[in-house]
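With one protein chain removed, the remaining protein chains of the complex are shown where they sit.
Think of it as A, B and C in the order they're written, each chain with its own count starting at 1.
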Amino acid sequence: MSAPLSDLGRARDQSGEVLAVEALGGGLVEITVRLPHLAATARPGEFAQLRAWDGVEPLLRRPFSVAWTAGEACGFVLEAVGLGTRLLVALRPGDPLRALGPLGNGFQLDPVPARALIVSGGLGCAPFPHLVRGLRRAGCPEVVVLSGAATADRLYPADRFVRGETGVRVMEATDDGSRGHRGFVTELVPEHCDETVAVFGCGPNPMLAALAAALRGMPRPPHRAEVSLEAPMGCGFGTCLGCALPLAGDHGTVWGLCCRQGPVMEVSQVDWPGLLALPPAHVA
Amino acid sequence: MSAPLSDLGRARDQSGEVLAVEALGGGLVEITVRLPHLAATARPGEFAQLRAWDGVEPLLRRPFSVAWTAGEACGFVLEAVGLGTRLLVALRPGDPLRALGPLGNGFQLDPVPARALIVSGGLGCAPFPHLVRGLRRAGCPEVVVLSGAATADRLYPADRFVRGETGVRVMEATDDGSRGHRGFVTELVPEHCDETVAVFGCGPNPMLAALAAALRGMPRPPHRAEVSLEAPMGCGFGTCLGCALPLAGDHGTVWGLCCRQGPVMEVSQVDWPGLLALPPAHVA
Amino acid sequence: MSAVPAPLPPEAPGPDLRVDLGRGLVLPNPVGLASGTAGYGFELRQLIDLDRLGALFTKGTTLRPRDGNPPPRVAEVRGGMLNSIGLHNPGVEHVAAVYAAEFTRWRVPVVVNVAGGNVDDYLGCLDRLDAAEGIAGYELNISCPNIANGLDYGRDPVAAARLVAATRARTNRHLMVKLSPNVTDIAAVARAVEDAGADSVSAVNTYVGMKIHRGIRAPVLPGRGTGGLSGPVIKPLALAAVAQVRAAVSIPVVGVGGIMDAGDAQEFLIAGANAVQVGTATFVNPAAALEVLDGLLALALRSGIGRPPGRPGGAVRAVPPAGIEPASTG
Partner (left out) sequence: MSAVPAPLPPEAPGPDLRVDLGRGLVLPNPVGLASGTAGYGFELRQLIDLDRLGALFTKGTTLRPRDGNPPPRVAEVRGGMLNSIGLHNPGVEHVAAVYAAEFTRWRVPVVVNVAGGNVDDYLGCLDRLDAAEGIAGYELNISCPNIANGLDYGRDPVAAARLVAATRARTNRHLMVKLSPNVTDIAAVARAVEDAGADSVSAVNTYVGMKIHRGIRAPVLPGRGTGGLSGPVIKPLALAAVAQVRAAVSIPVVGVGGIMDAGDAQEFLIAGANAVQVGTATFVNPAAALEVLDGLLALALRSGIGRPPGRPGGAVRAVPPAGIEPASTG
């Protein structure tokens, strides 16, 4: 079964103004942009196609999760990995930025789970502040964030996941043990997981595959598990067919569109061996 | 006879620092750049290939006459007409700028003329401050600059031609009569011209053709007349063969290289009808 | 049927930019969306006022549904992008049975881009589509390299002519042929398809390109490692191709390749195109084609491109270029 197509009816191409650019440490940068339409309409897990440069280099917009909204502002969390992100992290307050969004299928808040377990790896933190708030406002009584990164300085700050909400706990893990659990964040999942839980994951493909494997092997698996995936994108709104992701079809892999069937997919929809066989994210 | 090839032995690709950018009015801009090698070696009428941007847009360097030198600095006079010049006039003190030069054949100072008549049209002023000083320092007793432009605000300031030298007179003409003689600057030529004079011209092709025609019709033509010409350039140093200019050959037009046989040519070397038949300078 | 669109509504006065491409296909204006960059219109309808445009050229449609190539399917290069989509499409049955009914409700003429591996594939598509309303014409994509028996219509004038003759005999709808630029002599292919009965040609499809990743020391795109290059980088090449085609045929030419703004579109009209398609630019800005249209309208008002408002008949004519064949280079 292929995932339902996202609603494009809310998407709008709006020109916003950069309000703040903060270096969080470890290369992570948080950008705040006045984008009233996106802020008013983006649901957790949805993304926007950003452009903050003239000319044709880079040519295409770049997709980013809406990290949080506050009034008329949206937050984005990113890191300079290539030309587009380098230009974005170099923005200064007052600079213009265009955002087309909200785009994609976000996380399912309905039915509201009794407990939410968020599993974040590295920059996979990006969609979760918005999800944490969304879950709490929807009535989810307990939200646990498992936040992992290679090193302590690359951990997204716990208070930024929380953003003042109550009922939220953040547990941390680092590959080198420089903060929290030493090891992969997915190793923390079993102790927080049972069938009352809904799991929400975002991070590098190998981490998400490990999460999916961990969930499969669990005596009391969560009643629902979703992950946010990435693919190189041409358009972001479903017309280029460039953002193919391997989904588990009845007769083997079928190609789904990250931008309209995702970026959030149910764990069971994903063809995990197919996903792991793709070239690493840095090849595009 | 084809013009002799310029000497490339003095050319060097040097990275300099912008010292000043001055708007002169009417769109003219004067840029001062610390470029010790160019300042030490450029002769009047020679040019440099400039680049003050990264990336490939624009791709090629842009050629500019060395307007003057002062110590380790060089001056350039220009106007924003396209992308390259827009980037150049937007430079600020402290910005880097690369200059490959000196390039091309400049004006002949030898033998030193008894009187020099400089005919400048619009941005054709660019090479002349350097020439004025060169002539005076070489011992030329009297330099007359005929400076023309469409309107008064587009006249290169008279004192900038002179730059403190004595024995220099500047006479002005504007198409609309807003300053000096009303009409084309070439109309001032006859009254200053006799066989003791060497003429040096720079400006739009139609103006230079008018100058050449005026000189031909003169009862007492100058003993020497040179003009500085332009052509779209690929390299500036003679390898692309892109900067063809129509020269008068024994059997009709032959193509000469602006960057190495010019940009300064003797008036008699130029195939004037051929030059006028070329697309206007703004088509390249 | 949308093939003969209503005249410009009174709330949009201004120059009449209609383009008559022949055999009943009259575009309300010369700006269309290029095949493969606008799907079947459903997504963009939600983002922009699609009905203002001159035409929508659908994604390449094949006899059977196709799931497309493995990822990565797109890769950005300097000033352009490579794609290796592999004709991912729902198949002609779905298009004819489900989508076409929607098209009848749209003001924008929908031209279905048809692709296939052999003549029968194309004929099968056209037969099914001919039975549906709402389709303004066909754009034969003869530049599809993955076809049975290794024959590549777009690269061989004789094969192209055979294909066009067969389809011409089958349908009375407008038949546009999309030319491949990856050929020795695009003018020869254009002439061949004109002679075989094509009503118009569009030029050009993408250029075969490759992106190498230094880290993995291999091409980024899967399979053979190549993809189709589109976007601003191809404009000078596409302009040359359009000028060459314009000189070779007398049927209308639709120019496509790297158009980002109205100025680019104008250059294609000057090179001899009767209309244009906007492709990759839509990814950068979903409203790009509308902005191209608005720019051309403004230009028409200023400089008299097109007919004066209200005067009917005749296609927009562009000034033919000064020259049209490859000059000596090097």
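Note that in this section a residue touches a chain if its C-beta (ideal position, glycine included) is under 8 Å from a C-beta of that chain, and two chains touch if they have at least 3 such contacts.
Keep in mind the model is a prediction, meaning the values are calculated, not measured.
The chain that is not drawn here is touched, among residues C:N29, C:T171, C:T206 or C:T282, by C:T206. Touch with the hidden chain on the side of chain B covers residues 8-9, 11, 13, 51, 56-61, 100, 231-246, 254-255, 260, 278-279, 282-284. Against the chain not displayed here, chain C makes contact via residues 35-36, 60, 69, 77-80, 82-87, 115, 141, 143-146, 155-156, 182-185, 205-212, 214, 217-219, 221-229, 232-233, 235-237, 239-240, 243, 263, 266-267, 270-271, 319, 321-330.
As a working rule, only the chains that are shown with their structure count from here on.
Note: the chain lying farthest from chain A is B, by mean C-alpha position. Taking the mean of each chain's C-alpha atoms as its centre, the chain lying closest to the overall protein C-alpha centroid is C.
Centre-to-centre spacing of chain A and chain B amounts to 59 Å, using the average Cα coordinate of each chain. Each of residues 78 in chain C touches at least two other chains. Residue positions of chain B with contacts to 2 or more other chains are 56.
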